[in-house]
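Excerpt of the complex: some chains, original placement.
Per-chain numbering from 1; labels A and B assigned in written order.
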Amino acid sequence: MTRTRVAVAGASGYAGGELLRHLLAHPDVEIGALTGASNAGQPLGGLQPHLVPLADRVLEETTLEVLSGHDVVFLALPHGQSGPIAAQLGDDTVVIDCGADFRLQDASAWEAFYGGEHAGTWPYGMPELPGQREQLRGATRVAVPGCYPTVSTLTLAPAVAAGLIEPEVVVVAASGTSGAGKAAKPHLLGSEIMGNASAYGVGGTHRHTPEITQNLSALVDGTVAVSFTPLLVPMSRGILATCSAPLARDVSAEEAHETYAKAYADEPFVHVLPPGQWPQTQSVTGSNAVHVQVTVDEAARRLVAVGAVDNLAKGTAGAAVQCMNLALGLDEGTGLTTIGLAP
Amino acid sequence: MTRTRVAVAGASGYAGGELLRHLLAHPDVEIGALTGASNAGQPLGGLQPHLVPLADRVLEETTLEVLSGHDVVFLALPHGQSGPIAAQLGDDTVVIDCGADFRLQDASAWEAFYGGEHAGTWPYGMPELPGQREQLRGATRVAVPGCYPTVSTLTLAPAVAAGLIEPEVVVVAASGTSGAGKAAKPHLLGSEIMGNASAYGVGGTHRHTPEITQNLSALVDGTVAVSFTPLLVPMSRGILATCSAPLARDVSAEEAHETYAKAYADEPFVHVLPPGQWPQTQSVTGSNAVHVQVTVDEAARRLVAVGAVDNLAKGTAGAAVQCMNLALGLDEGTGLTTIGLAP
């Protein structure tokens, strides 16, 4: 069989490195061009020393010429840079964007949260949403979901869809630092991160807020109000999302669990834990799995669900490969794993 | 001046060690008996190697005979053990309990969350609550608040008291591991904790839930519903509490901040950060300070407040010393600091 030839634009960053880690494990893929920005011309070995088989590969400039001639192009670029490049790549190339450019349907939300002109909307790469897997099969353009929206959406979707809760959810998501990328900023220094927990983007100002709202609102008539607070905690990878909402009616913990178990029964990568066992991020480190648990707080009359994801794996690169598989007509799970790296 | 002679029961644990660190810095205190359980007979140097000046002190049994003859006895014992010992100590001894035994007013809440008979209710050691400072002046018995209730209460109290929010709050609090104590349990091993975030006590089952409810409900007519979820994140110390509730009326971020700034203007240890600056636990490590910030999420129509505390310091031992100062008629801040250890 002919292998699928893929390029990765933005190969020196965390998302790019994780894409390559995934692609190296994919049996049907041949890794073609790798591009960087300020790192173009450097060997990958000094930038991503964990990717031993690619140590001698040299980064190229992110140009149409370099990216042409591949079956699949992954874009792992800063927000706003995917649009212009994607526009140049023909429809015979599958383009999978790990950035935010094509995730939102609402241009005004894009402008309010990201600024600048909205590039458009592509099929949204979350096959676990109703009807979404079909849209991704054979797609030539895919917008990979954001990391926080991935875990927040999957942790709340069954409750929202089944009408167990009122459409006003609270999400507090504790994240590792790799989601903030590899650009050196003082507040992301190891000295600032270790022994420290902090909140940021409080009050609905984080850019992933409209994406979570979009995903959950699509499950109901009307809008789901989302109160989203991201936290930075001292770990490199992983997001733990604690999600809750007022009960819409009397719901027992058992009913809630059954609703979730049923919703995800056929999903290869969403794992509803047995009752009483709560998700931890370590269990999904490096894997494409999402671990979810749900219960009901009788006294507070709220449903509480917790989800864990690896922000770089299922939260970015794993989802990207899962979508590539669907786009190419491969088995959805090819090259992916549900097995985390623990401890 | 005669120094106050203090004993610490439970000197080998984390709360006991932190009490001693604080007491060693207190100019008016002389450290008397130190007791342990299974560690009785051992020198403190092997158990608390950071407390160099006490390295040669030997732990004694936790008995009335050992604890008698001190002006102040601090109890840092497992829940349920303070009651019997406290009953034997006379009213001429100030007894400050760092455990939960005497925190709750509602015997049925005690029985539901802790089991066994309720030992009683002592003056609650949170001087920042309305009228509470006066109760603690000259008190001979003090129940030191729990670590989660300390930060959750102080982060929400101004909003609750001012009627800015509906009485249904959501608290998600990310904690370091020292709050779980020094008893060796597999899920608290370093290998399990590092690179990992997890939730526990989900659905209102954590024992600190009724204490938070008690504190906030005392500020209003009626009951405040509390949805509380604690998280374990990879750091030794610190709690970051993300708290939110539906707005009771139109409230701007500015009004919310002013309400908080005014409420804590005269408090020596609660520091409302300037607008736009959010709390981080590192800033309060080892200190008696609480850092708080608040805003309003217009889209979700919720007030969101975040607080940071060191669970062992202001969350336990610092509050205990603050209360001792009040009980003895000393300046409330003697031996305490607002300066954290960072980075």
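The working rule: a contact is a pair of C-beta atoms (placed from the backbone, for glycine too) under 8 Å apart; a residue touches a chain by one contact, two chains touch by 3 or more.
The shown structure was predicted, so the numbers you read here are calculated from the model rather than taken from an experiment.
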| request: Since every chain is the same sequence and 2 are placed, give me the total copy number for this complex. | output: 4
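One rule holds for everything that comes next: only the chains that are shown with their structure count from here on.
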| Computed distance of Cα centres, chain B from chain A, in Å | 37
| For chain A, which residues are in contact with chain B within the complex? | 168, 170, 172, 174, 176, 189, 191-192, 194-200, 202-204, 209, 225-227, 229, 231, 233-238, 240, 242, 244, 246, 253, 278-282, 285, 293, 295-302, 304, 306, 308, 342-343
